[in-house]
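What follows is an incomplete set of chains from the complex, kept in their original frame.
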Amino acid sequence: MISAGTRGVYAIAPTPFLPDGALDVASLGRMTEWYLGRGVDGLTILGIMGEAQKLLPEESLTVVREVLAAAGNIPVVVGISAPGYAAMRRLAGEAMELGAAGVMMTPPPAMRTDDQIVGWFAGAVRAIGDDIPWVLQDHPTVTNVVMAPDVIRRTVTDNPSCVMLKHEDWPGLEKISTIRSWQEAGEMRPLSILCGNGALFLDLEMGRGADGAMTGYAFPEMLRRVVDLSATDPEAAADIFDAHLPLLRYEHQPGIGLAIRKHILAQRGAIAHRDLRAPGPRLSRAAEAEISWLLRRLERKDPVARM
Amino acid sequence: MISAGTRGVYAIAPTPFLPDGALDVASLGRMTEWYLGRGVDGLTILGIMGEAQKLLPEESLTVVREVLAAAGNIPVVVGISAPGYAAMRRLAGEAMELGAAGVMMTPPPAMRTDDQIVGWFAGAVRAIGDDIPWVLQDHPTVTNVVMAPDVIRRTVTDNPSCVMLKHEDWPGLEKISTIRSWQEAGEMRPLSILCGNGALFLDLEMGRGADGAMTGYAFPEMLRRVVDLSATDPEAAADIFDAHLPLLRYEHQPGIGLAIRKHILAQRGAIAHRDLRAPGPRLSRAAEAEISWLLRRLERKDPVARM
Amino acid sequence: MISAGTRGVYAIAPTPFLPDGALDVASLGRMTEWYLGRGVDGLTILGIMGEAQKLLPEESLTVVREVLAAAGNIPVVVGISAPGYAAMRRLAGEAMELGAAGVMMTPPPAMRTDDQIVGWFAGAVRAIGDDIPWVLQDHPTVTNVVMAPDVIRRTVTDNPSCVMLKHEDWPGLEKISTIRSWQEAGEMRPLSILCGNGALFLDLEMGRGADGAMTGYAFPEMLRRVVDLSATDPEAAADIFDAHLPLLRYEHQPGIGLAIRKHILAQRGAIAHRDLRAPGPRLSRAAEAEISWLLRRLERKDPVARM
């Protein structure tokens, strides 16, 4: 189970599809093993970058089952965000029964005021039950829901089962500092903070007090080393981070980013096909050439990235 | 089957729930009969006002099956909009197999430019098959997708299976005129236009060339008479419309509107319970008193509205 | 000066332009007198419906000067919202020096969280000075800034110079009730609440505890009588309101609404020309015919509306 003390690297895994759009069930186990081989501490599935919204419920369940079967003792967090609580309750229950380590959720775009957001989370916890450890995802660039630090504090205070923040506000560094300062002053209980947003600020987020990364960058090995080195040798951590930043920035483009990530993951053997399920973008020849160029440049700086 | 020649009144039916949030299966048939008794030409289910996004897939299927069973020969349109084409394809197939008269769809909020919207509809038709008659829903106040008239024309031209526009732009009167003028000039093929947006402009929309109404106002009898009278006696149509406008405007409030509608429909016996599924708003005592006041005033002007 | 005890009808005045887009200075005094002749208690100028954002600073000042000169003892509120505090400070200072009764302001769209909105108002009061009575405009349908009731309470509590709420949330009835219940419980200081949003809910807003109307509907005479009668004879107030609702709803269309309002105000002789300054919409022939039709129907129900 995830807890307020969880630290390290959780990879956001994509959902593999066949070129015809069908779920690539055979790839799920292999992909899970591939991530384990990269040294991650956990996995997160069915997030926004997992194309969860395009899956049928039984497909979501298949993803959960296959990944959990291959993950062994490695904790797996399952994204359950949906427009209605009913679908969230069902998926949360199924996932936990199958052995998930927790669930992740974020409110729909209509939530605007502080009270609306706090109320939505309260209702969600009533729906799924207050015994499931969960991750509060704060991702305004995608959801358009802007959470003040105090909204997070209120939600964490009201809901003991909330144990982690998936931090991906942009800019977001001050938010980490605010939460950590409240905790130091005894004004907020402990909370794990794992950082997303494509890892674009991971080097600095660790210095602000984050506990690690939860994101889908195609080289989890980079996340691993940056998180591990950040406390003891921040310069070395930054050297590794900087080597990856040109590619990471390229992968972090809205809309097209997941297609880039899957293209690289397919090249690396993590998944069999790079296809997104429709509707979704495709890479142009020019984009493919740019990825190759960025990968070649990365290889020269970081041997781990040798394809 | 709906067609480009479809005219009249299609009621947008809500989805009935029990107070505990479970689908009220028993009410589905009764509700359908209630609408038939109000003289509607057709029904539309699983739209935005049908809380479709909060249903589990098997619940959606139950709604379709029960309503179709009770509807007999009356055509039923099924809303299938979803974040992914896979769910749309499945529901469209199931609904048509069960006897639906067509499906309705509208793009997700991320669609912004003309080409993006046209492309989304093209992909949707590829997904569901080009042999299912469908309704293009143009509802920017809820979806935040703004469609220029030419986007509708391009979509209608590219997709012969698109036979109807559910018109609910606001303001939207000029859009009807533009489409009708293109059709008169031979620059666009025939298309049924049924108007939604809570019927807030139905009196004038008929004068602009609409073929009828497709909306969920709690007194379909009003829609019926306004649509029927609009060509022959627009003053009489307007008198009826105006009598209902104070209540109609009250029901048309964003966010809280469906709770008002269900409150009245429950009072009228169309559904057993007024409850929305969570997350959803509840009416205050003050709101209930306002509805009673507006209903009493309406009764004095329109005997049909006697509760 | 406006105060927390201000009640009655404040007309939102448009800004008159010549057909070539120049400010119609000559109309300003006449328009002001026209409004006074309709029995309003005050005027509000340079609001969103006053096309304030399209004016040059010296034009804004001319509007303030001319209207104040003609208004005599009638209080005039001046809208000062702008992207920067510097422009707000200058216009507020000039307006008060010329004899304005107060200013009105609302935050820019980027304000999202409760704290952001409260902070923006605090900064605005620092900029303009804490001795100018001001109106907090809550208008999410135009500004996209959603204010929880508590944001209004915090702002009112923090800023003694805030004396009035221009209430135009939609739906907004519960917000009035919430504020009034806090005040009854001694948890919030007195505050005038005048309702806008085109008067679409004025009949019911008065019942919730509003102090009057501040809006620009082209028949201020209706606002006057509804506000006056609402406490003593709500049925009579509602009869008058209902007679106007078909036209009022037509005027309340986003985007095109101001063109409709100016068209009627020009017909009524309040302004010389109906033109909006570019960029702005124009009415089609069909829209003009609809207005004539609605006016003719209105005349039959309310003799005051005879053109």
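Remarks
For reference, chains read A, B and C in written order, and residue numbers begin at 1 within each chain.
We adopt the following convention: a residue touches a chain if its C-beta (ideal position, glycine included) is under 8 Å from a C-beta of that chain, and two chains touch if they have at least 3 such contacts.
This is a predicted model, so every value here is computed, not measured.
The complex in this file is a homo-oligomer whose displayed part has 3 chains and whose full count of copies is 4.
By definition in this document, only the chains that are shown with their structure count from here on.
Over half of the residue numbers at the chain A-chain B interface are used by both copies of the sequence. In terms of their C-alpha centroids, the spacing between chain A and chain C amounts to 46 Å.
Inter-chain centre distance (chain A to chain B, centres taken as mean C-alpha positions): 38 Å. Interface of chain A with chain B (complex): residues 21, 51, 53-57, 59, 83-87, 90, 109-110, 120, 123, 126-127, 255, 277-279. Interface residues of chain A, counted against chain C in their complex, comprise 112-116, 146-148, 150-151. Put simply, chain C touches chain B in their complex at residues 170-171, 173-174, 177, 200-201, 203-204, 207-208, 235, 238, 241-242, 245-246, 249-250, 253-256, 284, 286-287, 290, 297.
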